[in-house]
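The complex appears here minus one protein chain, its other protein chains still in place.
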Amino acid sequence: MKIAFFGVGHMGAPMAKNLIKAGYELNAYDINPQALEEMKKAGANTFTSIKENLQGADVVVTMVVQGKIVEQLYLNDGILKYANPKTLLIDCSTIDPTTSRKVAKEANAAGFEMIDAPVSGGTAGAAAGTLTFIVGGEDSVVEKARPILSKMGANIFHAGSSGAGQVAKICNNMLLAIHMIGTSEAINLGVENGLDPKVLSEIMKKSSGGNWSLEKYNPYPGVMDSVPSSRDYQGGFGNILMSKDLSLAQDAALSSKTSIPLGSLAHSLYAIHAKKFPHLDFSSIIQTIQGK
Amino acid sequence: MKIAFFGVGHMGAPMAKNLIKAGYELNAYDINPQALEEMKKAGANTFTSIKENLQGADVVVTMVVQGKIVEQLYLNDGILKYANPKTLLIDCSTIDPTTSRKVAKEANAAGFEMIDAPVSGGTAGAAAGTLTFIVGGEDSVVEKARPILSKMGANIFHAGSSGAGQVAKICNNMLLAIHMIGTSEAINLGVENGLDPKVLSEIMKKSSGGNWSLEKYNPYPGVMDSVPSSRDYQGGFGNILMSKDLSLAQDAALSSKTSIPLGSLAHSLYAIHAKKFPHLDFSSIIQTIQGK
Amino acid sequence: MKIAFFGVGHMGAPMAKNLIKAGYELNAYDINPQALEEMKKAGANTFTSIKENLQGADVVVTMVVQGKIVEQLYLNDGILKYANPKTLLIDCSTIDPTTSRKVAKEANAAGFEMIDAPVSGGTAGAAAGTLTFIVGGEDSVVEKARPILSKMGANIFHAGSSGAGQVAKICNNMLLAIHMIGTSEAINLGVENGLDPKVLSEIMKKSSGGNWSLEKYNPYPGVMDSVPSSRDYQGGFGNILMSKDLSLAQDAALSSKTSIPLGSLAHSLYAIHAKKFPHLDFSSIIQTIQGK
Partner (left out) sequence: MKIAFFGVGHMGAPMAKNLIKAGYELNAYDINPQALEEMKKAGANTFTSIKENLQGADVVVTMVVQGKIVEQLYLNDGILKYANPKTLLIDCSTIDPTTSRKVAKEANAAGFEMIDAPVSGGTAGAAAGTLTFIVGGEDSVVEKARPILSKMGANIFHAGSSGAGQVAKICNNMLLAIHMIGTSEAINLGVENGLDPKVLSEIMKKSSGGNWSLEKYNPYPGVMDSVPSSRDYQGGFGNILMSKDLSLAQDAALSSKTSIPLGSLAHSLYAIHAKKFPHLDFSSIIQTIQGK
């Protein structure tokens, strides 16, 4: 079985390598020659033409950073034109649901089966093969994709029909941003009123304040080992990526005329914060809350 | 051992009854004659004078709704004047930390040992004896109080010195309000974009969006049985109480010059919501988010 | 000189009638037969075909409610295909700047001159011919349009190049929403603290709190005669329209990666408020602030 992978950057490369390790033959396409060079060393066939990268492929996996690039890859002079209609199409990019649904619809119209399968887990999860996939598409197509996804990730959630993977990921990450800021505010408020951040964190974890940020990713330096807050917010999930996900949430809220007051404020705060510290981990938002 | 209980309302009465069941002799004071009548039936000695209620008491427990009333009970012509200085003082009211510390300081000055021990768990937890106490005070005093608290609750957290129980509870409930609104926004955004609220909730619970509201108290009707959202938001923790706790958080933020942007917005939203639906459960905030 | 008018609804009809009164021959197009009937009585030639409505036209004026409809009117089988390239194109719709610029660009590519000229002043201003036009486009084209616009409005502002009319109107209305809510909060806060709303309004008008909402459109009932707040918020500028303009602001902020924290919160509040009271005047937002 042969996989045509498009987009072998920070996330795509380790995902593609896990597919090679699992025994798949893999074609890799990217506009960055260095990225292709690295994939060649890892055993991939490399191409700079969409058409050539599709040769002999049974499955397409795309992993890029914007809805526009997804459109460029699939539409017009792209994958839908050159791929064999039996090819299973898997888009792992995190993009707006409208574009995701539009591309899937055109893929279906051209005879293809396609799913959206955005991931969470970051570059570390991609390397370790422990990503979480949140998938949108028909049941039967999701089942076909499952063996491939399972080589790259540990969890596969089926959120609904086409585009639902994007929606679910956007909702999840908005909620994550909200409780990360909320956790930062709560610990900071406690400390400013004389509490020990470790003791307060421990109490809230066991109480109704409990949430993933508090339990797995404490933003207050020194409370938890091995998280970004204990290494000057290096590594992890960058502010610029969280800001992007929140703008996708805002966009989905706009197009569905849904009100997200805390989500919008979280977006404003991350947009401000990300301009100063684009590449620090998103738990560094506590510094903007503290007026640093 | 004899306990003088002050404030036997919706929360205080079931707490006091659990102390009686545990074998303590109990004096009860309240300004509401019906409340005292009920306590008499439960086996308490009842009084309408602070001084008389203190007769023979080894321990004082106070459970009232405002800092002002705590001051009235303890200061001036109150408990600190009439109690035996060996009496252990336990204030279970949820009030602002400044008042809590002021009263404790005056108690210490008058030779008393005192802790603040606000509770969470609601009237159901009070009746079942499964409350959570978040305690502020000296280690040795907390240890003395522990046997009494354990008759009324299942969890006892020691947050720090005097007032720390109040601070920790306020921080926890602010964080709870934030992730409750965030969870409401996320599920509602998903549903408005075509997702099933159960499927989306299940995915976020297992992902980085996970939090207590999502796991134990889903605000979307029909997702979870036996929670207020599945019985028209009857019972539970009233909006007016959440609004009060958020105003305590805002007050603590003001006095410590700490910034709580999401906490403040949560406060504004609950203040607006609670004017319309004071007694519905706080998970009903999803209705204001939906523009209902 | 002949004008082809497209969209003769609540706003378009009185605008078109003012052009007829000013002596222009006028063709009118709409998908609503009743609207055309009304225009016929007013002296217009009426058509249900875009192509026919353009017959002999020197100027096109479009006044519709959505970017999508602007695209449908101008692109594909629309105005750019059937109009004489010497026709001056004026779009008075309030839409997103991206669509506005896209249509203008295609118009230019097809040899047309085009401006965007969104209006403020509501149906009353449209009837009285006192609208304000905020215009985007080349200087020379704006000058050509000026005589026509001046028959429908009292003020014509030139905001910049193509799309700038939309941007300026969106910015203005976002600012209007913010100071309307701010004015509502300030007066309400004063009243709740014992002040007379008239006295407070008078003081703030003469002080640094002064703003258009306070001076021309006081949201507190009884402070000012002849404004919507003194007639149960009937008439005026509907909440649903303000909510739409704020979603355009949010959209412009998203596409330009600009942070608008108060603008976003104003949007959330108006979105919530407009679901309950879509057609009340936008100064009724004070009721949501008051928890009514």
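When the chains are written out, they are named A, B and C in that same order, and each has its own residue count from 1.
By our rule, a contact is a pair of C-beta atoms (placed from the backbone, for glycine too) under 8 Å apart; a residue touches a chain by one contact, two chains touch by 3 or more.
Since this is a predicted model, take the numbers as computed values, not measurements.
Although one chain is not drawn, the whole complex shows that of C:110, C:127 or C:175 it is C:175 that touches it.
Screening B:25, B:215 or B:251 for touch with the missing chain picks out B:251. Only one of C:167, C:227, C:241 or C:280 touches the absent chain when the whole complex is considered: C:167.
Per the touch definition above, the residue from C:34, C:76, C:140 or C:193 contacting the chain not shown is C:193.
What chain A contributes to its contact with the hidden chain is residues 265, 271-276, 288-292. The omitted chain makes contact with chain C at the following residues, 97, 120, 132, 134, 155, 157-161, 163-164, 167-168, 170-176, 178-179, 181-183, 185-190, 192-196, 199-200, 202-204, 206-214, 216-217, 249, 252-253, 256-263, 265-266, 269, 289-291. Hidden from this view is one chain, which touches chain B at 247, 250-251, 254, 257-261, 264-265, 267-269, 271-272.
What we mean here is this: only the chains that are shown with their structure count from here on.
Chain centroids computed from C-alpha atoms place A closest to the centre of all protein C-alpha atoms shown.
Centroid to centroid, with C-alpha atoms defining each point, chain B and chain C lie 50 Å apart. The multi-chain contact residues of chain A, meaning those touching 2 or more other chains, are 257-261, 265, 269.
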